[in-house]
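As you look at this complex, bear in mind that one protein chain is not there, while each of the others sits in place.
To keep things simple, chains are lettered A, B and C as they appear, and every chain counts its residues starting from 1.
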Amino acid sequence: MSANFKIGLVGAGRIGKVHAKTFSTLVPDACVAGIADIDLAAAKSLANQYDIPVATDDYRRLLDDKSIDAIAVCTPTDFHADMIIGAAEAKKHVFCEKPLAFELDQIDAALAAVEKNKVVFMMGFNRRHDVGHSRIRKDVVAGRIGNPELCLIISRDPAPPSAEYIRTSGGIFVDMMIHDFDLSRYLLNDEPVEIYATGSCMVDPEFAKYDDFDTAMVVIRFAKGAICHIDNSRRAVYGYDQRVEVMGSKGRLTTANLLEDNTTFAGPDGFHEPRALNFFMERYVPAFQTEGIMFVDCVKNGTPPACTGFDGRAAVAMAKAAALSAKTGRAVKMEEIG
Amino acid sequence: MSANFKIGLVGAGRIGKVHAKTFSTLVPDACVAGIADIDLAAAKSLANQYDIPVATDDYRRLLDDKSIDAIAVCTPTDFHADMIIGAAEAKKHVFCEKPLAFELDQIDAALAAVEKNKVVFMMGFNRRHDVGHSRIRKDVVAGRIGNPELCLIISRDPAPPSAEYIRTSGGIFVDMMIHDFDLSRYLLNDEPVEIYATGSCMVDPEFAKYDDFDTAMVVIRFAKGAICHIDNSRRAVYGYDQRVEVMGSKGRLTTANLLEDNTTFAGPDGFHEPRALNFFMERYVPAFQTEGIMFVDCVKNGTPPACTGFDGRAAVAMAKAAALSAKTGRAVKMEEIG
Amino acid sequence: MSANFKIGLVGAGRIGKVHAKTFSTLVPDACVAGIADIDLAAAKSLANQYDIPVATDDYRRLLDDKSIDAIAVCTPTDFHADMIIGAAEAKKHVFCEKPLAFELDQIDAALAAVEKNKVVFMMGFNRRHDVGHSRIRKDVVAGRIGNPELCLIISRDPAPPSAEYIRTSGGIFVDMMIHDFDLSRYLLNDEPVEIYATGSCMVDPEFAKYDDFDTAMVVIRFAKGAICHIDNSRRAVYGYDQRVEVMGSKGRLTTANLLEDNTTFAGPDGFHEPRALNFFMERYVPAFQTEGIMFVDCVKNGTPPACTGFDGRAAVAMAKAAALSAKTGRAVKMEEIG
Partner (left out) sequence: MSANFKIGLVGAGRIGKVHAKTFSTLVPDACVAGIADIDLAAAKSLANQYDIPVATDDYRRLLDDKSIDAIAVCTPTDFHADMIIGAAEAKKHVFCEKPLAFELDQIDAALAAVEKNKVVFMMGFNRRHDVGHSRIRKDVVAGRIGNPELCLIISRDPAPPSAEYIRTSGGIFVDMMIHDFDLSRYLLNDEPVEIYATGSCMVDPEFAKYDDFDTAMVVIRFAKGAICHIDNSRRAVYGYDQRVEVMGSKGRLTTANLLEDNTTFAGPDGFHEPRALNFFMERYVPAFQTEGIMFVDCVKNGTPPACTGFDGRAAVAMAKAAALSAKTGRAVKMEEIG
């Protein structure tokens, strides 16, 4: 806890736990100096686990703490915009989990506060920092596959979330596929122009209660002509399925799943390899670490964030276009969303 | 040429050559007894290569030949319906290459002639007979993956066809993706209800001249809820890319590409495996063989065809729905097509 | 049976069946014109299956048949040398299954008869014709991996042979590992100088009755410095395990096993691929075909055999060195064997 770069973490839920661990143990010279959650017991528990000196149910205590350099926003999405504004006005740098916010006008207000107060803002799309995905981005930008033509992004969770999570998630496009929308722009280095989306409820009837899908498929046309497929499922019994593919005029790049270990058993029924790493907490540990290191670097050394407020806004706009498409059965142009 | 089962082959082009080789050398007890093509030189050349006794520019000569048991229709699509009717009326059994015909009313007329004359009719969707794809079908039907939820079908040719071929192909959906439409029904054991399609011209400007695409992506909703992605490209520099995937409530099944050989070279730059088998003439040799053997078995032993006229019609209807969707930018219901 | 190149096949056992099928159905312009086996019923059964006009229990009938171009020797090893001599004196070309013979002086006599009568002689080491192994040989000779340093050859049968087979096999080194001895010379393009061998009886106590092993491991030093490992087992429950690897100063080449199909099932326990192809009759079908085509080509066009009498003798000498090493517990120099 004696590190130079002090984070105030807001939100002690699933993703808050990931960042508490990351900033406490995996980012050199960083530490978590305080944790806030309206569920004080959750905040205290996490504080205890990672030796965090302050646990509070009022995040404003972290904004008031002069020693804190940056706020990591890990609360439910409803609160993101207000917290970003509060942090920016307290001159704290901001790391914000996805999605930036549910509404574009909230996002615009939050980003305006960031700009006005000249603080660093970085969006938490962790998959950009995966060693495989980022290698593909670099290769695409360097022209290794020529002109990108087709892109496939597959993201399937191992098991559906709790009913409570489903109720407030905002729906599969803004809650889950938001990662893939961001990844599509990142991998293709291009902007979307039109989105078609459809979905089903096949995994858990809980999703249907909220007009949500648990299985969804999307087609996106990009400005330079590439077409991108995304599919999401809330359940893949073989583990967290994370694959991307970009094909262009000169070749194809793919990332494969990472498995629990590198063993194979060959028996009378054939060859057996273990499950895919179970979920993002296992699969993307190094990506969260790289993300944390980069955020610290942005603040300390002024390097530009690898994932900006503009990126955060663009993904939310894509999610809105997808939701509208799924409702109307037609492709929706991005310019309709604004 | 002394085999019991005698085929009359109509069409000495690319696919005619495949079936000439298959029925001449890979199907026990079968032979090609005559070959017809309006390009007589092409017919003669193939006849010479496979020791076929009759080469003609008038396919009616084959219909009149009493020794011939069955006609294999391998001409351009325009002629399919008339030839099926002619063959059926001459009491010849019929094997027909894809697509069955361009128009549904032509198809209905052809299938009526088949029924009236009580001849065997089998559609030539060769991929159904691939050892991997057919294993997946069997596993899906047997419930190995539970309820199917997502399906991916990827089919990319190594290089675009000739300008002449493009001019008369009928467009990517009915010429190329027709295979994948059939495969989607086969793998999911279900019927499509709605199709969305889009495409680009990124490979060869020749396609744009005919309002065609060289790159296309489709989303299909099936009756029992599964959603299916198909993508096609007219060029994949690494070889013929043929992959399918079906995920359900209990697991996922995939087929991988077959490579030129099973060697790996490990050098200073990493690990290198050879290209995918170049095209369908290499990739699907065993599938064409199985298809030929099955056709002979249908005629000789009365086993029901693995791929029927109904299947041939359904794939054409899907291609029509896709073409309409790509034109209108909306999902098209199968009931709109008829 | 009207093909130009007529084979007389001697031996209707396991390997005789393979060559009956190969020369009858997979080698253009070749056919089996007669089959001999002391078990006349076995000869007749195979003749019936492949439409072979002559079945006899006296192989001399085949030698006397003027229409026969070549004899394929597929009998138990004891008879090889005499049959080669008989065939050569009858001016028949000879294809001989492994091992050439049990004793070096028998081999020398047989090869002398071949030379004196100026007939073509080709050894049947089928693995040389495998597309993967032969690609490695070509790459090694072309210098792709620089100077070869290490070689691994793994060959494990799916299940042990019958007690009767074990009794007369000659032991694991001359019966089974003979293939790998040949492969080591072929892949490294070099000659062995010293061999160490050891073995165990762990699979079937039948082997111990004849002082034989069912599990064996060998180390071979080659003239240019490379060191080669071979292991054999009479039982691998996951199928026929056939892998080779050559590492040199500039890289490493490997061949992988071929599986029953190219599907993967992903379920709650992980990823599952089917068994390896069960045995040589499945795994090496294309290699036997290439071998047959090459033999016909040698006779018809005078191309030099890809596998000579010298190669056949060298492998037997290595087997003798291995057997002596296993008995004495020391490395045996090839020059001790002669």
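Here is the rule we go by: contacts are C-beta pairs under 8 Å (C-beta built on N, C-alpha and C of every residue); 3 or more make two chains touch, one makes a residue touch a chain.
Please read these numbers as outputs of a predicted model, since none were measured by experiment.
Considering the whole complex, the residue from C:101, C:166 or C:236 that touches the absent chain is C:236.
Note that of C:150, C:285, C:324 or C:337, the residue touching the chain absent from this view is C:150.
Within the whole complex, the absent chain has one touching residue among C:131, C:217, C:281 or C:324, and that is C:217.
Note on the undisplayed chain: of the listed residues A:34, A:99 or A:132, the one touching it is A:132. Touch with the hidden chain on the side of subunit A covers residues 131-132, 135-136, 139, 144-145, 250-258, 261-268.
With the whole complex as reference, residues 236-238, 259-260, 266-276 of subunit B touch the missing chain. Listed for subunit C, the residues touching the missing chain in the whole complex are 147, 149-150, 152, 154, 156, 194, 196, 198-200, 202-203, 215-217, 219, 221, 225-227, 229, 231, 233, 235-238, 241, 247, 249-252, 329-331.
Keep in mind that, in the parts below, only the chains that are shown with their structure count from here on.
If you average the Cα atoms of subunit B and of subunit C, the two centres end up 40 Å apart.
Between the Cα centres of subunit A and subunit C there is a gap of 58 Å. In subunit A, the positions touching at least two other chains are 236-238.
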